[in-house]
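Below: the structure, in structure tokens.
For this view, one protein chain was removed and the others were kept in their places.
Chains here go by letter, A, B and C, matching the order in which they are written, and residues are numbered from 1 within each.
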Amino acid sequence: MEGKHNDDVIGRARVQDTPELEAYYKELETLGAGALWTVANDIEPWEPRTSSVPMLWKYDDLRDLVLKSSELVTPEKAGRRVVYLVNDKRKDVSAAVGWLYTGIQVTRPGESTSAHRHKASALRFIMEGEGGYTVVDGNKITFEVNDFVITPNSTWHEHGVAENGKTCIWQDGLDIPLVNALEANDYAVFDGKQPLETPINYSPITYGGSSGLLPSGQKWDKPYSPLFKYAWKSVYPALVEASKIKEVSPFDGILMNYSNPLTGGHVMQTMGASMQLLPAGFKGKAHKHTGSFVYQCAKGKGYSIIDGKRFDWKERDIFCVPSWALHEHVNLSETEDACLFSFNDLPVIEKLGLYQEQNYTENNGFQFI
Amino acid sequence: MEGKHNDDVIGRARVQDTPELEAYYKELETLGAGALWTVANDIEPWEPRTSSVPMLWKYDDLRDLVLKSSELVTPEKAGRRVVYLVNDKRKDVSAAVGWLYTGIQVTRPGESTSAHRHKASALRFIMEGEGGYTVVDGNKITFEVNDFVITPNSTWHEHGVAENGKTCIWQDGLDIPLVNALEANDYAVFDGKQPLETPINYSPITYGGSSGLLPSGQKWDKPYSPLFKYAWKSVYPALVEASKIKEVSPFDGILMNYSNPLTGGHVMQTMGASMQLLPAGFKGKAHKHTGSFVYQCAKGKGYSIIDGKRFDWKERDIFCVPSWALHEHVNLSETEDACLFSFNDLPVIEKLGLYQEQNYTENNGFQFI
Amino acid sequence: MEGKHNDDVIGRARVQDTPELEAYYKELETLGAGALWTVANDIEPWEPRTSSVPMLWKYDDLRDLVLKSSELVTPEKAGRRVVYLVNDKRKDVSAAVGWLYTGIQVTRPGESTSAHRHKASALRFIMEGEGGYTVVDGNKITFEVNDFVITPNSTWHEHGVAENGKTCIWQDGLDIPLVNALEANDYAVFDGKQPLETPINYSPITYGGSSGLLPSGQKWDKPYSPLFKYAWKSVYPALVEASKIKEVSPFDGILMNYSNPLTGGHVMQTMGASMQLLPAGFKGKAHKHTGSFVYQCAKGKGYSIIDGKRFDWKERDIFCVPSWALHEHVNLSETEDACLFSFNDLPVIEKLGLYQEQNYTENNGFQFI
Partner (left out) sequence: MEGKHNDDVIGRARVQDTPELEAYYKELETLGAGALWTVANDIEPWEPRTSSVPMLWKYDDLRDLVLKSSELVTPEKAGRRVVYLVNDKRKDVSAAVGWLYTGIQVTRPGESTSAHRHKASALRFIMEGEGGYTVVDGNKITFEVNDFVITPNSTWHEHGVAENGKTCIWQDGLDIPLVNALEANDYAVFDGKQPLETPINYSPITYGGSSGLLPSGQKWDKPYSPLFKYAWKSVYPALVEASKIKEVSPFDGILMNYSNPLTGGHVMQTMGASMQLLPAGFKGKAHKHTGSFVYQCAKGKGYSIIDGKRFDWKERDIFCVPSWALHEHVNLSETEDACLFSFNDLPVIEKLGLYQEQNYTENNGFQFI
């Protein structure tokens, strides 16, 4: 796309420096001011511009190090025992891509964290283990591999693994960088463990028992989903059924959003999440859009081409797609489907009116590598 | 409640007739006018006032007659082969209660109706048979006993039973009386059968596969649910699970609403519907509220006391509760749960700001019969 | 329109009576049931069908009688001293058209009513006098001729005229017939006068000071407009300005809705209201739509043709247009504009998905009289 736009046109800044202007600029600077035309073309790009690069984190590389953290530090001392993944170009804000943070947390049987809360929102995608649970505002939720769990902004939350469970590893996703950038984050620690206020799994049983079935007289008034867990055991069959009858998106296969059953919208105010199924042999076309994405392969193997570079992934690998980066996904198996979990900042992008997308039209829609 | 309110107070009309006034009234009448105080107390009642009476329609009485209709008339001649249930006090508007219509429709294997549409909305609750289906705006939906299906206002719809099916009987619910009263109904016939525009069961597979899972990029902009079927095979287990952990309502047991997964609201603009489970031995307390309700027992047996009168019901029986009528429900089994399907005009009542409820406080909440 | 639709088609009921069927119908009747095909064509009309007739109430005829009521009864005895206008075909429900009630109320200097409230909503349009006021939930609002004032459902309200004022006459509009039909009305009397809870005209000053200017931090959570008065002194100039630059509707001239400044929607949940300006010489075309309308001429003179019949009106005359009635408005002056106030049940019609309209296409859009 380079070179497509030309700044030497009416409507762009095209002022040549002169000694007089340079003196003028210096005078402005002493007053906390500047001449717009000296920065305009830079701060008003022709197209969306990201500061992140595409990256892939291979689970084979990271798993041992993640487990090792459980020998090196205790949850008590670490707060949370997490290895976080950081974009080469976003180290200053500890982001994996854009303004999104992600990390891999490990908890051993019998361990649990203390409860805390923050204005940042959080989500989990379960990678390994048995007997894991989270407690969100007094609701204890048990989870299994490939389940998706939310802990919305300002809810008290803590996690743990049952004594008779197996070491659990999950991916955390948070909007910490965004909320910090918006100068609005906060933090509080709960004094001790949260008392359970509802029966175990109250939220998924009450709000997730059957599609479209909601408790009468419910008074939920929070700006996020009352459904805190989306279980793989019903999500995956739903995707498989849909793949039999629905038109497959040339870009995304069968892409379904986890949604708030009271609004049909994103699960939380700042982050959305999806699960997509790439049918056996699927070879997606490229497009780009605003919004930053972190993916985890939940099933199968394949690769994605992101801004012209190929990233091969298999189950548990994590990768990111920056805003406005061209991307296409391929399932490498001709017999098995592949599934990609992802989370994003689309609620922000959409609510602020900043979403746009563009299909790649060259080479029949496939990027050159 | 009679006698509780006294019209002989400031703020009510208390004018005594005089010859002068009577002459005045006559003069007004010639001009298409009247004196408000002659009718005010009547048109401004102290409490909501219904013109319907509670009624029960026993399926044992009706079933043979319903089946007989399939010998007496063809769907082609009848339009729809339906026995409708009419309230003793609402015969003038063909309503079962308030402004709601209900009927029992029978279709034999291989039969199908022609397609039509109307501003009135419709819903079905399946009572008997196999191989039944409905086609709504080109979506063919198959259904089974105790499934709940909608055909919203102004959608083309038709129904049928597969050649190799078994005679199907279902309850129709419509708001025809309401839409007529609001002077807004219309009707059109489709020229022939609707062409199928989507694969079979596209709607329930796409929008009902897993709670909170919605197709990405969906553009549904209709004012009713995109989910056209709510299947008993997932609704009933959800109620059972909820009954284990949720607080049971003293009035309604475990009451869940069929809802629009994109809004969390009612399935259609003018009618809502619910399924409720009365646990074994449940003995509900009495309350009353605005809104008219038609019930069908989907499972078990019990009775309801409505404005002081007992109505015993079992599977497939239909009964109604008028607006502001006191009602309480009882499950007669000590070992089996009972389930009541119901539909209502709550969307109308709620959107117009007319909902109110009142618990019965005498006799510990149980009506005297 | 008669004869346009033919019931002798597939999709309509076309069953011929036989002795066997007649016996069947009798048997159904004993069970509180009937055969749908015996009533289907009647309850499912091809097009919206009204039970009201167009009517005009001339103020010249009514004014003396209205004033006379102030000699015949006191507000204390009458509750409210109102002459109500009733449609020849809706006397059973005391409606002026459809489910809308209207009346003309007179209050003399120094008089005031007691406070009451009801689930029905009310509005006023001021016809004559000085020093009138209403008190709505503790907000005292003063008004002048051609002001529009609301007293939403379940608000306490009372009216009066200052000692030094002049006899006030205003039109009341209520949805009493609708709320009764929906079996949801109620009534309560306030014990004495309402205490004033805010400074006089708090609502119009706070919410109506300048278009688009709203108090910061306001927490209004009621389902109706916080702006209780729309003053003619700013409404009329706005219409005049708009008439200079806006395209004039061929049906309605310059038609503006009174709206809730927090939603842009109707002022109340069940009734909407508008003011329209017919430019000098305006000769409107005919169309029809669902929804019932009551008009009052606020300025000028002209006529309306409603379902083929001409009704001549001038300032203060009141007339109605039933649902689906063809109507066209004409300003008889070639030099002065004319203004029509109207209120309607469009919020009901729209929220329930029942709005439709149709332009008259014969004779270049003008009805034959």
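The rule is simple: contacts are C-beta pairs under 8 Å (C-beta built on N, C-alpha and C of every residue); 3 or more make two chains touch, one makes a residue touch a chain.
These figures come from a predicted structure and were not determined experimentally.
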### Query
Thinking of the complex as a whole, which visible chains are touched by the chain that is not shown?
A, C
### Summary
Contact with the hidden chain, among C:Ser51, C:Ser259 or C:Gln358, goes to C:Ser259
### Message
Among C:Asn6, C:Ser211, C:Thr335 or C:Asn364, exactly one should touch the missing chain; which is it?
### Response
C:Ser211
#### Entry: Hidden partner chain, residues of subunit C it touches
198-202, 205-217, 225, 227, 230-231, 234-235, 237-239, 241-242, 244-246, 249, 252, 255-264, 267, 274-276
### Message
On subunit A, where is the contact patch with the chain that was removed from view?
### Response
9-15, 20-21, 24, 27-28, 31-37, 39-40, 43-52, 55, 57, 61-62, 65, 68-69, 72-73, 76-88, 93-94, 98-99, 101, 103, 114-116, 118-120, 153-154, 176-177, 179-190, 223, 269-270, 290, 292, 322-324, 345, 347-349, 351-356
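Definition applied: only the chains that are shown with their structure count from here on.
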## Note on the structure
Per-chain Cα centroid nearest the overall protein Cα centroid belongs to chain B
### Task
Report same or different for the subunit B and subunit C interface, where same means the shared residue numbers exceed half of all residue numbers found there.
same
### Query
At what distance in angstrom does the C-alpha mean of subunit C lie from that of subunit A?
52
### Message
Taking the mean of the CA coordinates per chain, how far is subunit A from subunit B in Å?
### Response
43
### Summary
Distance between the CA centroids of subunit B and subunit C (whole Å) is 30
### Message
Can you list every residue of subunit C that touches 2 or more other chains, as numbers and ranges?
### Response
none
